Structures are given as structure tokens and as C-alpha cells.
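I have a structure here, written as C-alpha cells, and I will follow up with some questions on it.
Omission of a single protein chain aside, the complex is shown with its protein chains in their original locations.
Moving on to chain A:
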Amino acid sequence: MSEQREQRVLDALEQSRRRPPKFTAPRIDMSHGAGGKATHKLIEGLLLPAFNNPALAPLSDAALLPFGDAQLAMTTDSFVVRPLVFPGGSIGELAVNGTVNDLAVSGATPIGLSAALIIEEGLETEVLTHEVEAMANAAARAGVSIATGDTKVVERGKGDGLYVITTGVGVADPECVFSTASVRPGDKILCSGTIGDHGAAILIARGDLELEAEVLSDTQPLTPLVKALKDAAGSELRFMRDPTRGGVGTVLNELARDSGYGVAMWEERLPIRDVVHGACEILGIDPLYVANEGKLLAIVSSEAADAALEALRNTDGGEDSQIIGEIREEPARMVLMHTGFGGTRMIDMLVGDPLPRIC
């Protein structure tokens, strides 16, 4: 009797979870920008129904648009980071790398970027020059040109000095069609290096916390790592994502949900720098939800996983790569982590901003 009731309750929950979300919030609050559940609701409940089309529907890092016999990949991203310059990088570099990376993990070769600058009245030219040079250098490093752009100036107080919006166009590789639909149980999950570096660097650089620690943002173009993976694994490379906002935890939840399979991972294999781990412990934040700007997660068949790992580790910026988990039949649509302590833990999608706990 009680079992039946429990099953009824669980079935009802599962049904409501599969229903497309409705966006009911009367206003936008900060949690809608954090990359977790609220952001998903905004995108899937408000934007997706309005724009409804097959290029957008998979909600991948870059959209694929048919163009003659080829496919173009297109992506866009806005950068609103404070402070503008932080240890390990700055907004200009981030803006170029971020968009290049969204193309790269979609299997596309970037061919051109646009850059729009929204500048706040009063910004020192020296600061702007620094960012424009950072963008130029990052584009040269990624082998892509900034082909077009726009500038707007807003009144003092209406922007944090500088916002940068970049759009990228690339040519999709017809040999590499990445999709969660090609993911199979037994596939391995590779992570191309230490997690949480960017988010931790920004938190510390903001100076609200009076923590002193040397943490550098990991911002870098992922193109060399993607190339190494493709060369090593070929068609055994199933899918890639760069775990930016929302972190590794959120991206793996999206993977579990979209593929319909379960994700199993091992805590002791997660590459985390001691200093990032320490900062997160003090702040009560989980590095699994902290942003990365130069890391990728790749799903590779189990046969090709070791070769792919080797290739990543032999590429600059991929030295700390690890196989952090694998795809399982069960528990479907969920992410489970085997903890270093010997238990298991459910990894949920980030609910709001990763807020520090008091208890």
C-alpha cells in the first residue's frame, strides 16, 4: 500500500519534470544569470518557445546552420566580468577565448569573430587600449580574425566600465558530428584539467572576501586540445562541452538529461588545485559549480579513452587531464559521484548562484 503510494508520487514527479518548463518569475533576478536551474527555465521556458527552430532546439554551445553542402557553426556570448582585469587574464581575452571555445567544442573551425564594445562614460583610454590589445592577441593566438564590430558608449553608472559581446562563425567539420544522441553507456568522460580556476580567481580578485591566494584564471583557447582529441579519437569522440558558467556539475547534469543516461564520476579523480580547493572550502562553495574558461569535457568511447587522454596530456594546457567518470544505463538522467570517502553523492544542477553557506 505504502509502496504503491510512493510509486504514484514518484511517477507524478517524473511526469512534471519532463514537462517543458514555464517561465513564471515576475522579474529577472540574479539567479537567472547564474547558469543553473533558473537560467535553464529562462531559456527553455521563455526564449526557446519564442524563437522555436531546429538550429536552436538542441541548445548546444554553437548552432549549426546548413550552407550549401557545408554547415556553418555560429555562437555568441556577452562578457560582463568585474573586475575587468584579474589574475591570469582580462575581459578582452576572455571574450575572444569564450566564443572561440564554443565553436571549438562544437567541432567547428573558427573563421571570423565580431566584437561589440559597450563602454561606460569615463573609462580611461588606457584601460580600453589594454583590452583591445588583449582581444587582438587572443584572436591571433586562436588563429581567427575579428572581422567586424560595433561600439556604443553609455552614461556613467550604466555599465561596469566595459561590456564585450563577441559572435563567432565557424565551419563545421563534416567528419565530426557531435551530439548527446551518440553517447553510449560505457563511454568515458574526460576533463582537460583543473576545475574551478576561473571562478575562484574572480571571487578572490573582487576582494570582498579578504582572502589572499594566488589563483589564476584558466582562460585559454581550446582549439589545440580539440584538435589533439580529434586526431587521437576520430569518430570515437562523441561529444564535447566547455564547462563555463554553472561548472562541471551543471554540464554533466545537462548531459545526463539530454542523453537519457546516467553519469557516474569519481571525486578523487577530479583535478582541483589545492589553492582552489582551499578557497572553496573556506567559502562553502563546491568547485563542481565554479566556472572554467579554458577546460573542456569530452565524451569518448571506452576503447579510445586512453589514447584521447594521452593526447590531451601531451598538449599545452591539457597536462592535468583526467578521466573523471563514465556513462551508465542507470540511474537514468542523474549524476552520481563516488566520493573519496567511500560513499556516493547525487550531483544536482546548480539551483541559483553558488552562495556561501553559513552552516
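Operating definition for what follows: a residue touches a chain if its C-beta (ideal position, glycine included) is under 8 Å from a C-beta of that chain, and two chains touch if they have at least 3 such contacts; residues count from 1.
One rule holds for everything that comes next: contacts and distances are computed from a predicted model.
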Protein name, per the UniProt record, of whichever chain is missing from view ("[NiFe] hydrogenase metallocenter assembly protein HypD", "Succinate dehydrogenase subunit C", "Carbamoyl phosphate synthase small chain" or "Methionine biosynthesis protein MetW"): "[NiFe] hydrogenase metallocenter assembly protein HypD"
Given the contact definition stated above, which residue among A:184, A:227, A:313 or A:345 touches the chain not shown here? A:345
With respect to the chain omitted from the figure, which of A:94, A:264 or A:312 is a touching residue? A:264
Note that chain A touches the chain not displayed via residues 2, 5-6, 9-10, 12-14, 25-31, 208-209, 264, 266, 274, 277-278, 281, 286, 328, 331, 334, 336-346, 348, 351-353, 355-359
